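Missing here is one protein chain; the remaining ones are kept as they sit in the complex.
Labels for the chains are A and B, by order of writing; each one numbers its residues from 1.
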Amino acid sequence: MVEVHTDVVCTFCGCLCDDIEIHVEDGKIVKAVNSCAISRAKFLGHEGNGHRKVKVSGSEVSVDDAIKKAAEILVNAENPVIYGLASTSNEAIRKSMELAEMVGAKIDNTSSVCHAPTLLAMQFVGDPKCTLGHVRNCADVLIFWGCNPTQAHPRHFDRYSANASGYFVPKGKDDKKVVFIDVRETRSTKKADLFIKVEPDRDVELAGALKALLKGKKLSKDTVAGVKVVDLEKLVEICKKARFVVTFFGLGLTQSRGKYLNIQAAIGLAREFNKHTKFHIIPMRGHYNVTGANAVMTWISGFGYGVDYSRGYPRYSPGEFSAVDALSDYADAALIIASDPVSNFPKKAVKRMAEMPLVLMDPHPNCTSLVSDVYIPVLTVGIETEGTAYRMDGVPLYARKVVDGPAGVLSDEEVLDRIMEEVKKLQG
Amino acid sequence: MMYEVSFKLKKEAPRLEIDTLTPDCLCLCSAGEIQNVKIWRGKKEVPVSEHFEVSGEPGPTPEETMVVIENSKPFVHYAGMFMSGGILKIKGSCGNYVGSRMTGGVIEVEGDVGDMAANEMKAGKLVVKGNAGNYLGSAWWGGTTGMTGGQVVVEGNVGGMCGQWMEGGSMRIKGNVGDFLGVKLVRGVIIVEGDVGYACGAMMTYGRIIVLGNCEVLPTYEPDGTYDELNMFDEVIKGPFQLYKGDISEEGKGDLYVKK
Partner (left out) sequence: MAGNMIIKNGIVYDPLNGVKGEKKDIMIKDGVVVNDVPSDAKEVDATGKLVVPGGVEMHSHIAGPKLNAGRAILPNDFRDNYVVRTNAVRALVGHAVPTNYTNGVKYTELGFTTVFEPAMAPLDARHTFEELEDTPNVDKASFPVFGNNWFVFHCVQNNDIEMLKAFVMWMMTETKGYAVKIVNPCGVYMWAHHHSNVSGVDDVIPEYEISPRQVLRGLCQANEELGLPHTIHVHANMLGRVGNIGVTLDTLKVVEDMKPHPSREQVMHLTHLQFNCFAEDENHRICSGGKQLAEYVNSHSEISVDLGQVILDVPTCTMTGDGPAEFFIHKALGPKAKWINGDVELECGGGIVPVTYKSNNPFNAIQWAIGLEAALTITDPWRVIISTDHPNGGPAWYYPRVFAWLMSKKYRDDTLNSIHSMAADKSDLAGIDREYTWEELMINTRAAPAKLLGLKEKGHLGVGAHGDVAIYPLKPEELDPTAHPEEIEKNFWAETVIKDGKFLVKNGTTIDTERGRTYLIKKYHKEAEHERMLIDLKEHFDKWYTVTFKNYSVQDVFAPRPEVIPTNPVS
């Protein structure tokens, strides 16, 4: 007997596609329709390697014992860190914040190693943006700057951008001009009508030059960042004449030299263009709910990431309270939720994580669970449990469950609720 | 008369926050009370005597109080925040936000300082004998006004984003400076004797930067005359200098002088 679930929300990347069709047979997912390759792998492989057992110091224990141990670790530490969050639901993130406040922890999400520069830039200048459907219906010029959608967001072109058709662009690709700005050719740049190859680490110059040209200034040089000024002038004209320009950008801008200043310059350019035409700029968010993680942290603490509760109220200091910095320097315990920092953090942080009391909550064992003192498997949001997530443009969707999780495995929210109960007991 | 209070680090910790050890906070205490002034260690508030040997007595006002932190290390953060008067001497290095939002007084650091030193400084003086990290004299996150007055002197090198959104005061740096010196500079003067990194003066609106060492000038700066020497704060700085006006992607009224 095959159950067919339609309009399933995929909880992998920031596209948050909600038109997936999942076929379930005997409690197991057997087919995923409309999925990209990454999504299909997630749905069909959701059971993992089957080793979803609760462990403390390598031995299997009851979930209650693991929760008690986790609470002790957080209460006893002087500089505990809670990190991850971008791959779980808003409901779980809200509880994580409550817990962080109770135990005086630093709390951070994966945007601090990804699009934090975007958030920093927006703090200084703001952000002209729109939802992805608005892009689909209106955009006749699309600029992809420092990102590679065919690899990182496979359905983006078809659902929202380069290939999509909409009200004002009914012929789809034929009604649009697609521009790529990158340091090298990629699979995505092959789709470009115009490819601008920029010298690595010089994007901020490029943005400044474009803005100066837009303001009618003459540049004293012939090339900027390896690009001929005449080509930049052409790009400015294309955009000025467009009815609706949208720029998507990724880690090519956020993680190269300049970081948030690259984004700040790009947003400054967008603001200037808005005097002439519609011009929006939208970050390509990676994890399916990193946007939600930033949103929830903001509405609970005022700040989107890099938050500290050690003085009993939220403080913000990126580079000081963010996870990489805290874990590399002074943190003495950590609770990792829905993430795998041991697999990708700097060596110093990984070494210290291996030595400190470490708790991991994640649907499946990963590199972090190899060194964690406590591992609590949890239900996968959007497959084994429901939860709210925000698409890269902020649109909130409610991901439902399609199969039951293994017996005895709880959701992130339930585990966090119980940890908080234990913390209350310990704190008296 | 200057009263002196001394704190000598005796027990290390992964992280200490000493924003209460300023002339402003201490002049409110008696000599007996200073042992118990609280500092933060992680999520715990502890008496300063747990980590420092405490001696001396504070004056009746900040202006009459000198605070000395001896054997200071980089994990000692927030020294001199909100200082309005008096002297703070740091023997050793210290961490982030040194002299943040100070409105007076003098801070002297013998070693290095971390990030955000002199953040939003309004008046007073910060002297760093060693190196400074990133965001020296900068605005805070989302703030569009950085340092607005006072003086900063650094003998060593400085990191990136120095003078971000600066709107007054002056900085003098003897060593080299990293990327984005004077980014979003609105007003004020920054003099660098060494080399500067990438994108000096990016998005600057007004203000003045003088570089004696090497500087790669952005394409959004226009050459605008040469000068044999410059008169700055009653000092003659010998050139010759090439003046560049920019950033033309903004108002373009900033001055970048680079020694030829």
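Methods note: a contact is a pair of C-beta atoms (placed from the backbone, for glycine too) under 8 Å apart; a residue touches a chain by one contact, two chains touch by 3 or more.
A quick note: this is a predicted structure, and the numbers were derived from the prediction, not measured.
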Touch with the omitted chain, as defined above, among A:43, A:83, A:144 or A:316: A:316
In the complete assembly, which of A:159, A:191 or A:364 touches the absent chain? A:159
If the hidden chain were put back, which of B:179, B:222 or B:250 would touch it? B:250
Pick out which of A:57, A:151, A:274 or A:343 touches the chain that's been left out of the picture. A:274
Residue touching the undisplayed chain, where the options are A:148, A:289, A:388 or A:411: A:388
Out of A:65, A:127 or A:201, point to the residue that touches the absent chain in the complete complex. A:127
To test your reading of the contact rule: which positions on chain A touch the chain that is missing from view? 6-7, 9, 18-19, 90, 94, 98, 101, 119, 122-134, 136-138, 159-160, 166-168, 243-244, 271, 274-275, 277-278, 280, 294-296, 298-304, 309, 311-316, 388, 390, 394-398
Touch rule applied to chain B and the missing chain gives residues 140-144, 205, 250-251
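Here is the rule we use: only the chains that are shown with their structure count from here on.
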Please tell me the distance, in whole Å, between the geometric centres of chain A and chain B computed from their C-alpha atoms. 34
Which bits of chain B are touching chain A when the two form their complex? 14-15, 40-44, 75, 77, 96, 115, 134, 141-142, 144, 161, 179-180, 183-184, 198-199, 202-203, 218-220, 222-223, 247-249, 252
Chain B touches which residues of chain A in the complex? 77-80, 103-105, 120, 123-124, 201, 204-205, 207-209, 211-212, 215, 217, 219-221, 224-225, 257-258, 261, 264-265, 268, 309-311, 316-320, 329-332
